[in-house]
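There's a structure below that I have some questions on.
Complex shown without one protein chain; remaining protein chains in place.
Chain lettering (A, B and C) follows the sequence in which the chains are written, and residue indices restart at 1 in each chain.
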Amino acid sequence: MTLLYSETEEFLRDSVRRLFADRCPPGAVAAAYDGAADFSGLWKSLAGDLGVAGLIVPESLGGAGASAREAAVVLEEIGRAVAPVPFLSSAVLATTALLEAGDTALLPALASGERTAALAVPLTSGPPTSGPPTSGPARHAAAVRHGDGGLTGRVTSVAGAAEADVLVVPVAGDDGLELRTVARDAPGLTVTPVLALDMTRPLADVEFAGTPSARVGPGEDAVARALLAGAALLASEQVGLARWCLETTLAYVKERRQFGRQIGSYQAIKHRLADLWLEVGQATAAARYAADTIARGDEDAEIAAAVAQAYCSDVAVHAAEECVQLHGGIGMTWEHPAHLYLKRAKADQLALGTPYHHRARLGDLVDLPAS
Amino acid sequence: MTLLYSETEEFLRDSVRRLFADRCPPGAVAAAYDGAADFSGLWKSLAGDLGVAGLIVPESLGGAGASAREAAVVLEEIGRAVAPVPFLSSAVLATTALLEAGDTALLPALASGERTAALAVPLTSGPPTSGPPTSGPARHAAAVRHGDGGLTGRVTSVAGAAEADVLVVPVAGDDGLELRTVARDAPGLTVTPVLALDMTRPLADVEFAGTPSARVGPGEDAVARALLAGAALLASEQVGLARWCLETTLAYVKERRQFGRQIGSYQAIKHRLADLWLEVGQATAAARYAADTIARGDEDAEIAAAVAQAYCSDVAVHAAEECVQLHGGIGMTWEHPAHLYLKRAKADQLALGTPYHHRARLGDLVDLPAS
Amino acid sequence: MSSDEQDIAAGLSARVRALLAEHDVADERAFLGARFDAGLAWVHFPEGHGGLGLPQVWQRQVEAELAEAGAPYPDPGRNPIGLGMAAPTIAAFGTEEQKRRFLRPLWTGEELWCQLFSEPGAGSDLAAVATRAVRDGDSWIVNGQKVWTSGAEKARLAILVARTDPDVPKHAGLTYFVCDMTAPGVEVRPLRQITGEAEFNEVFLTDVRLPDFYRLGEEGQGWRVATATLNNERVAIGGAPSARETGMIAKVARAWRDHPELREPAMHDELMRLWVEVEANRLTRVRLRQQLAAGQPGPEGSAMKLAFARLAQRISGFEIELRGEDGLRYDDWTMRQPDYVDMTGRGPGYRYLRAKGNSIEGGTSEILRNVIAERVLGLPPEHRVDKSIPWKDLPR
Partner (left out) sequence: MSSDEQDIAAGLSARVRALLAEHDVADERAFLGARFDAGLAWVHFPEGHGGLGLPQVWQRQVEAELAEAGAPYPDPGRNPIGLGMAAPTIAAFGTEEQKRRFLRPLWTGEELWCQLFSEPGAGSDLAAVATRAVRDGDSWIVNGQKVWTSGAEKARLAILVARTDPDVPKHAGLTYFVCDMTAPGVEVRPLRQITGEAEFNEVFLTDVRLPDFYRLGEEGQGWRVATATLNNERVAIGGAPSARETGMIAKVARAWRDHPELREPAMHDELMRLWVEVEANRLTRVRLRQQLAAGQPGPEGSAMKLAFARLAQRISGFEIELRGEDGLRYDDWTMRQPDYVDMTGRGPGYRYLRAKGNSIEGGTSEILRNVIAERVLGLPPEHRVDKSIPWKDLPR
C-alpha cells in the first residue's frame, strides 16, 4: 500500500493537466453558466485521445486495465481545472456499475470514448451501508420500475445524463434491484437539464414513460460498488480543487498590497493559510488511501471512502471559501475564476453523500453507533 | 425588559467585588485543591454581612425581596473571582426549590445566612423539558425513596452538600415527586466529598440509609423551577468568568514581549481576541436576558435559559482556554490563576446540562425537533 | 421631559400639523420638497437646509407624527448613498452654496447619488486611491478607475475621492469631490458578480472635468472627509434588532419544519448551534439599542457586521447541505442589474453566494477585527510602512 504517486501516475497527470490548460481555461468553463458552451470536444479528447475513459476497464474489454488510483489522479486534475467533463459520471459511476453487473456489451465503447454513459441516480445518493445499519439505507431505493410496457419512473438530479449516449438505470424488479441500459434516444425517455449551482457538472431530471431497455445484470451490488467507488474517488477531485484554491490564494496574497505591505505578510492571513495547507495535506493522504483501497479491493474501502468524503468535502469548501475571501472584492466577481471553484466545491460536498451522511455511516462501520 | 444593569445592581456588584478582592485572592482559592482551605468565613460574610443569601427570598420570609437579576450580578462576580462559595447551590438551587414547594420554615434561616442548604441532585442535571419532549426527560428522576424507615438511596456529585447544614431532597413518593429536608447531621446520612476537576465548587456523594426527613411540599415543579433558575443564572457566572479571562489576557498580551514586540501586536492574536471579545459581549446579552425572564416569570424563560446555557458555557471554556494558551508557559503553571478559571469553566460547561443537552432541549421548545 | 423640551416637542408638532395642512401627502415629490423647506427633513441639519439645528433625537418624533398621517418618506433603499452618506458629509463639510445646490434634490429623490471610493488597487486600503485629479484653472480634470459602485447607472451625482498630490504621504494627498455622473468621460460598466447578477459597476473616468465648486472640503483634506462619510456608513450597517428567528435562520428553520424528510439527525446540533448564535446576536442588538437609548453607546456596534457576516455565511452554507437536491439547484444565472437586493430572497444557492460578499463589502471582516482589536481593545496597531513616505514612492 502506498499513498504516494507512481511515475506512471505523474505522467498521466501531466498529460491531463496540459490538455485542460489548452482546452478549458477558466474563461471557457464559465461559459457553462450562460448555456453557451459545448464541451463534448474536450471530453472526446480526454476520453479518446488520452484514453482515460477506460482507465478502470480491463484490457480484455478494451480498457487500460489500470485502477482507481489512476482514475483518482485524473480526478485531481479535473478538480484543479473545474473541468466540465463527465469522467466521474461515465468513467467511474456508470463504468463501475456495468463492470460489477457483468456487462461486456457496452463497456468497450465506453472505454474507447466512443460512447458516454450515466448512472441514473440522484447525484446526492451516498453509498448504502453494508451490514446491519443504524443510519442510512442498506439498499439503494430504485425510483424506476420495469413492466410489460417498458420502464416507468423518474430520477432527478442525474449527473451527466444530458451528455450521455446511454443511461445505466437501477430498476426495481421482482428479484430485487437490476441494472438496465437505455439509449439516450429511446422512445418515452425525457431528459430535462437542470439549472444548477454548479454548472460544470451538469445535472438533468430523467423521466421514463414506457421506455424500452436492456437488462445487464443484478443491480444491488453494482449500484453499491459504483456509489462507493464514486465517493472514494470524488475525494481526489476535492483535493485537486482545494489545492488550486490554496495555490492561487498564496500567489495572490504574496502579490496584493494593502497599507503598503503584501497582505500575505499579515499574521492572521498567514495562520489561516498555514491551517488550510495542513488540511489540504491531510486531505491528500485521506483521498489517496481511499483510492488505493478501491484499487486493491481492500476490505477497508468502505471506511476509507467514508473518511475521505467526510474530510475532503469540507476541506474543498473551506479552501474555496478562503480563496474568495482572501481575494477580497475581486474574488466576488464573475471575471475571476474563484467562483467556479466555490460552486463546484459546494456541489461536491453534497455529491454522493454529505459529510454528515458519511460520518453517520462511518459510525456504523467502526462500531460507534449514534445511539 | 432591560438587559442593562441598574444602579442598584452595580452597587451590589461593587460590594461583592470588594469582598472577594479582600478575602479570596487567587492564591487563597488555589488552596482548595490541596484540601487545606476553609471558606466558611467568606461565605458567612457574603451571605450574612452583604445579605446576598436572601436575594431572591421575599421580604416576608426575611429575604431581600430582590430578584434573579440581582442574583445574576452576584454570580458574575463569583465567576470573576472563581469564588468558592455555595451561592448557586444554596441561594439559588435549594432556595428556589423551597420557595416553589411552599417552605416557610427553613427559608428565613437561609435568607439570613444562618444556615446553608443544598439541593440533592447531581450537578450535571439539566432542567427537564416542559410539554411533550422528544429529547431529554420530562421529569426529574428521583434517586431517593421514602419509606417507613426513612429515606434510602444515593445521589452522586451534589454541589455544596458538604458545606450545607440542610439537604433539600427530591424524593419519589406515591403521588409523584416530593421535596423533603434532611439535617446534615441526621442519622443514616453519609456525605462523601469528591475529588473534583473543579474544587472551587465542591461536590459530594450523598447516601441515605434510613434517614429521617421532613416533608416540605410537592417536588415536581420545585425541582424543575430550581434547575431552570440554576441554568439561567449559571450563565452569568460563566460571563463573569469569561470576562476575567479576556481582561487578564488583554493585559498580558499588551505587556509581554517576544521578538521585541508586545505579543498583542501580532495580528493573529489580535483577531482571536477580537472574536473572543465579540463572544463575551453576546454572552452577556444572552445571560442578562435569561436572568431577566426568570425575574419577571416570563414565559420565554425556558428558551432564554437554554440559549444562555448553550451559548455561555462554550464561551467561558473558550475564554479560559485562550487565557491559558496566550499566557504561554506561565498559563500552564499552578502559580498563575488561569488554571482555576479553566477548571471552573470546564466544570460549569457540564453543570446543569451540557450545551449539547440545552441545544437538544431548545429544539423541542422552538419546534425544531431532532427528527 | 424638561419644560424646554416640552416647548420643542410642541413646536415640532405644530410644524408637522402646518405641513400636513398645507400640502397634499399624495403628491410625493412636492410633499417631500415642502417637508424639506419646513425644516423637517433632518431636524439636526442647519435651518434653510432641511433642518432646524436641533439635536438628532427629535427626528424620531417627526417621523412618528408624519408616519401616522400617512405622509410619504424617502425610501432609503432608493437613494442609500445620497441619504446615508452624501447628505451628512455635505452638511458637515459643504459651503452654504453647496448645501443649497445639493441637499434639496437629494432629499426629494430628484437626484440619486452613488459612491466613487474603491478602486481595483484600493479596497481595504482606501487611502491608496490612484485616481488623479489635476487642477486646470477653475476646474479639475479627473482620470482613473473606480469599482464596486452600486446604483452608478441611475445616479446623477457621486461622492468621489481622488489623489491631488502624489508627492506627499498617501493620506495627505487626497481631495474629496462631488462628481457629475452625466459629465463627458464618465463611463459606467456593470460588474457581474458570482451570483450572476451585476449589483455593482465599474466606473471609468477619462478626462472628466469638474468645476472647483464640486470640491467638498479643502484640497488635501479628502481623507478626513471620507472618514466622516465612512463612519456614517458603519453606523448604518450596525443595524437594528429584529424579531426572533428572522432573516437567514428563518429560511433554514422553515425548511427543517416543512420537510421532515430532510432531517438528518446528525445535522440537528449544528442547526441549533446556529439558532442559538443568531438569538444571542439578536439579544446583543437589543442590548445595544438600550445602551444607546440610555446614552451609553457600547462598542459592540462595530462588531455586529462581523457577526452578521459570519452567521449569514455559516447558515447559508448549512442550508445547502440540508436541502439536498434543492441545494444543488439555482434559480437564474442571467446577468442583470437588480432593482433591489434581498440577501435572504431567492433560492438557497443565491443566498449562499451572496452571503460571501457580507465579509468583504463595507469593510472586510479582517479589517473589522483589526478595528476592534486596536480601537476597542487597545491592542498595539499593525506595523505600517506606508504612512510616512510620499505616495509615489510606495511599492505597488
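General remarks:
Quick note on the criterion: a residue touches a chain if its C-beta (ideal position, glycine included) is under 8 Å from a C-beta of that chain, and two chains touch if they have at least 3 such contacts.
This one's a predicted model, so the numbers in the text were calculated from it and none came from an experiment.
Interchain touches from the omitted chain, evaluated on the whole complex, reach A, B, C.
Among A:196, A:245, A:323 or A:362, only A:362 touches the chain that is left out of the view. Contact with the omitted chain, checked across C:153, C:245 or C:269, is made by C:269.
Chain C meets the missing chain through residues 265-270, 272, 383.
Although one chain is not drawn, its touching partners on chain A can still be listed: residues 2-4, 250, 253-254, 261-262, 264-265, 267, 269-271, 273-275, 277-278, 281-286, 288-289, 306-307, 310-311, 356, 359-360, 362-363, 366-371. The chain not shown here touches chain B at positions 33-34, 122-124, 135, 156-157, 194-199, 203, 257-261, 266, 268-269, 317, 321, 324-325, 328-335, 338-339, 342-343, 346-347, 349-350, 354-357, 359-360, 370.
We take it that only the chains that are shown with their structure count from here on.
Averaging Cα coordinates per chain places chain A and chain B 51 Å apart. Within chain A, the positions touching two or more other chains are listed as 266, 268-269. Across the assembly, chain C contributes residues 265, 366, 369, 382-383 that each touch 2 or more other chains.
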